[in-house]
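See below for the structure under consideration.
Removed from the display is one protein chain of the complex; every other protein chain stays in position.
All chains are identified by letter, namely A, B and C, in their written order; residue positions are counted from 1 within each chain.
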Amino acid sequence: MTEEIGVGMVGHAFMGAVHSQAWRNVHRFFDVPLTPRLAAVGGRDAARTKEAAAKYGWAAAETDWRALVDRDDVHLVDICTPGDTHAEIAIAALAAGKHVLCEKPLANTVEEAEAMTAAAEEAARRGVRSMVAFNYRRVPAIALARKLVADGRLGDVRHVRAVYLQDWLSDPESPMTWRLRREKAGSGALGDLGAHIVDAAQFVTGSLVTGVSATLETFVPERPDGDGRAAVTVDDAAVFLARFSSGALGTFEATRYALGRKNAMRLEVNGSRGSLAFDFESMNELSVFEADGPEAGFRRVLVTEPDHPYVGAWWPPGHLLGYEHTFTHEAADFLTAIGDGADPAPSFADGLRVQRVLAAVEESAERQSTWTTIGGTR
Amino acid sequence: MTEEIGVGMVGHAFMGAVHSQAWRNVHRFFDVPLTPRLAAVGGRDAARTKEAAAKYGWAAAETDWRALVDRDDVHLVDICTPGDTHAEIAIAALAAGKHVLCEKPLANTVEEAEAMTAAAEEAARRGVRSMVAFNYRRVPAIALARKLVADGRLGDVRHVRAVYLQDWLSDPESPMTWRLRREKAGSGALGDLGAHIVDAAQFVTGSLVTGVSATLETFVPERPDGDGRAAVTVDDAAVFLARFSSGALGTFEATRYALGRKNAMRLEVNGSRGSLAFDFESMNELSVFEADGPEAGFRRVLVTEPDHPYVGAWWPPGHLLGYEHTFTHEAADFLTAIGDGADPAPSFADGLRVQRVLAAVEESAERQSTWTTIGGTR
Amino acid sequence: MTEEIGVGMVGHAFMGAVHSQAWRNVHRFFDVPLTPRLAAVGGRDAARTKEAAAKYGWAAAETDWRALVDRDDVHLVDICTPGDTHAEIAIAALAAGKHVLCEKPLANTVEEAEAMTAAAEEAARRGVRSMVAFNYRRVPAIALARKLVADGRLGDVRHVRAVYLQDWLSDPESPMTWRLRREKAGSGALGDLGAHIVDAAQFVTGSLVTGVSATLETFVPERPDGDGRAAVTVDDAAVFLARFSSGALGTFEATRYALGRKNAMRLEVNGSRGSLAFDFESMNELSVFEADGPEAGFRRVLVTEPDHPYVGAWWPPGHLLGYEHTFTHEAADFLTAIGDGADPAPSFADGLRVQRVLAAVEESAERQSTWTTIGGTR
Partner (left out) sequence: MTEEIGVGMVGHAFMGAVHSQAWRNVHRFFDVPLTPRLAAVGGRDAARTKEAAAKYGWAAAETDWRALVDRDDVHLVDICTPGDTHAEIAIAALAAGKHVLCEKPLANTVEEAEAMTAAAEEAARRGVRSMVAFNYRRVPAIALARKLVADGRLGDVRHVRAVYLQDWLSDPESPMTWRLRREKAGSGALGDLGAHIVDAAQFVTGSLVTGVSATLETFVPERPDGDGRAAVTVDDAAVFLARFSSGALGTFEATRYALGRKNAMRLEVNGSRGSLAFDFESMNELSVFEADGPEAGFRRVLVTEPDHPYVGAWWPPGHLLGYEHTFTHEAADFLTAIGDGADPAPSFADGLRVQRVLAAVEESAERQSTWTTIGGTR
């Protein structure tokens, strides 16, 4: 048994549930240098937080995130709250010498993300690690996709098309939620879904988005809220064209109105020697094309072989993994980086880069879609 | 046997071959009011035109398109030449009282398309008919898609995503062709492929594109040409965002660099009650989603039932049709309109509308992707 | 223009319609040594036969097949009638020195097929050619499949699974037809569909079925017929296990009760080095697996490249072919064999082999599925 590391998690909704599963099980499958101890979970409502602690296996419940951060038995703070609280919690935790895993998008504004990145870089000099939770990097098929591009199997990348399609807002009468309020969520489909595909596209191609032309839309401007109706203050859908530092052309679309598509996070990349395509609704598969004669064709690679990224820790070929495993992989990578004294990826700086793309999208949309370069791309 | 109508076809390359197959066979399957007689084929090179006449079954060969248009036994002129000649031939033929079927895109410029449309409208008053050859409207699955939208099965349309992906230019050393010269082709992927998806998207949704934000790209600026290299003067790829008159958001992409995609003309439409998806590489199928409870899902409709558009003329269910059949359907529709004294669709005015979208795409691309409305949308 | 060959076709229903399309068009796409002339079509009903002649482009109509066979302008007899008449017509035509193309299954009994094969072999010595119309051999994807196996790309074949699924009898109230009467059709799904997959499996693997264990079923024993009901005297479905001369194991299923499957003629072959899978409902595709490392996977080969069998005569990559093209390919192959003075394949002997497999299936089904070897396998 390796040394324990105390984890404190803030937030216990959907993200809290999957993160808990990851912390509870990661060391059962991966040879991590630190074994997580589920020290405390934080939430505003005492009763519900206590219930969450019992359900998900946390030793203690805290109603004040500052108390949670300050606990001696918490060495790693996992932030699973809405975006408006990320900066404050992360900066405080890093200052307190706690490693930080922060859900995406990193923040609600570029300014917050900049402050967080500065704090993270300062903390790193003290050996305190931070990571932003772009869990889709840990889908084995996406990790394999990156490897194929990095190995030159696709040649020069020319096209990227990325969509993230959900449909849970298709019904105009589905009720208001915090995800539709700008002050809580920062943005709508853009930050929730668009952030994932911007990060995934950059991760897979190893190239950065340098400029965008964008349009945003709010199809349903107000929704039922209690007895009345509340204004939706974020985008329902975001579409944008993009250029990558490599010269590749990109198209992006994030929406919660693609009826029938439940979690269709899709990425297609075309290069001069090969292509690949991915759809999260078939997350164990990667389509790969390599130009090699008349019997070429897109191969359906079942990414379940022991040689594939992360897969060796799990089951035999053809025995599929699910959504939650991406978080287990994320936890393994973070614990390994902490144990190795290395900076984990994606860093807060990576999260900031994505935030800048999102900000450029909003700016372009406000300026009649005029091309907008990403400030401070590095 | 119905009355004969003499057809004269200008051009005998790829389009000429499929059009010939349509004219030779249409009356064997459809109860058309006029039976085509393959009177004459036109081409510049006497020997090759004669050879084409023999191969495809045309009674005569002409090397001057004016001579072909003037023949007494030609009542219908079918224009299968590059775009730079469409206007001159079509206007002359209409003036001579000949019905005209013209390949897409209607012309190389909006001005030409306007002149052609004016000529067509004038000719229609004399009972002379004209049609632009957007053959993909005659794919049974696409015709069915339009019907489903028109019947309200999708509710309000919110999203359209249309791509037309080919890969025959992926190799930078593949040689120069007339399709890569602006003076012949007008534009590149935009006019060749983009025109199809703009028309198909408008046709299926029953809604017009009102504005665009666009980017064009030429990945390979010069290509082998004889002993030297020639400049590519058209776009290799076109990507654009769009708005429809219905309020729907659209994304479009046309490229000849999507390695592994051979003829992936794809269209997905999401509405408030249903969705549909089509891929020409599986052209006998339409994916249809209707929101109706927990066992909802995209249905793979094999569009080969006798009730489906055009299909009753052919084979039993499950016995597929191919690319060429879209032209046979087109010929049937045109002959029927002529016989009925009705204006066929898509009209030259429809072709002009598409041309204006293409022009707006080019204009937006030149103006840093700034949103550009479609001039004269009606 | 090459020399003409007069074709006389007996029968003008579904098969007659597709064969007509092939004879009318084959020389427009293939460099055949003989140009078919549609001399005469035969049928019992004078009015309907005349109508078919006009519709499909036959110069004359005959109501007596003997008269058709005897016509001086008929050099090739194409038999498109139900199986009970194949032997008599084919033997007479061969005796009269006419080349014979005969629809499948070759005959209704092994005895008839033996007599036809003997007649064909005798005729071949006089330069008179014969072929049985297993048109699925001419699907480009199936021809490619055979080539891959023959080239050793699959290694030793171990498994064959072949099904032919239709659903047009699923409704117990769909009416009686000649296809459900033993005296006309010989058998039911077995001869109509099973014959195709037995031939295709043998063709693709280059190996013969040597024994079977079988069960037959008639789900609906009588059906509406005019004012009353008539007994179904053939099988509705046939399932059988098989061994191939190579040692491979096979499973076969032919049915008209697989609701939702319209023409799912499917074949999967697994070898020691590779595998392949085909489904006629996606007839332009072949799935190919080759064991070559961790990124192996079934490739979706779009069989539309100019190098693929038959495809060079048609359209660019990605522009699909349909069901009818298999008959055009068949006509091209037959005309080429006649012109070259070569014996075409599949021969009547090949048809007899399939017939013997069908007979063994029926025999095994009558003997409690006991293993039954194929008599006279060669």
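Operating definition for what follows: a contact is a pair of C-beta atoms (placed from the backbone, for glycine too) under 8 Å apart; a residue touches a chain by one contact, two chains touch by 3 or more.
Values in this document were obtained by computation on a predicted structure and should not be read as measured data.
> For the chain that's not shown, point to the residue among C:Asn135, C:Ser275 or C:Gln355 touching it.
C:Ser275
> Out of A:Val69, A:Leu148, A:Ala254 or A:Met283, which residue would touch the omitted chain in the full complex?
A:Met283
> Looking at C:Phe29, C:Tyr164, C:Phe203 or C:Tyr257, which makes contact with the chain not pictured?
C:Tyr257
> Considering the whole complex, which of C:Ala237, C:Val301, C:Val354 or C:Ile374 touches the chain not shown?
Selected residue, touching the omitted chain: C:Ala237.
> Tell me which stretches of subunit A touch the chain missing from the display.
Touching the missing chain: residues 1, 14, 18, 20-21, 24-25, 28, 54-57, 166, 168, 261-264, 280-284, 302, 304, 314-325.
> Which residues does subunit B use to touch the chain missing from this display?
144, 148, 288, 294-302, 305, 307-308
> Which parts of subunit C are in contact with the chain that was left out?
158-159, 161, 163, 165, 167, 170-172, 213-215, 217, 219, 237, 239-241, 243, 249, 251, 253, 255, 257-261, 268, 270-275, 289, 291, 296-298, 364, 368-371
Keep in mind that, in the parts below, only the chains that are shown with their structure count from here on.
> Using CA atoms only, can you tell me which chain is the most central one in this structure?
Closest chain centre to the overall C-alpha centroid: B.
> Which whole number of Å gives the spacing of the CA centres of subunit A and subunit B?
From the centre of subunit A to the centre of subunit B is 42 Å.
> Give the residues of subunit A touching no fewer than two other chains, as numbers and ranges.
296-298
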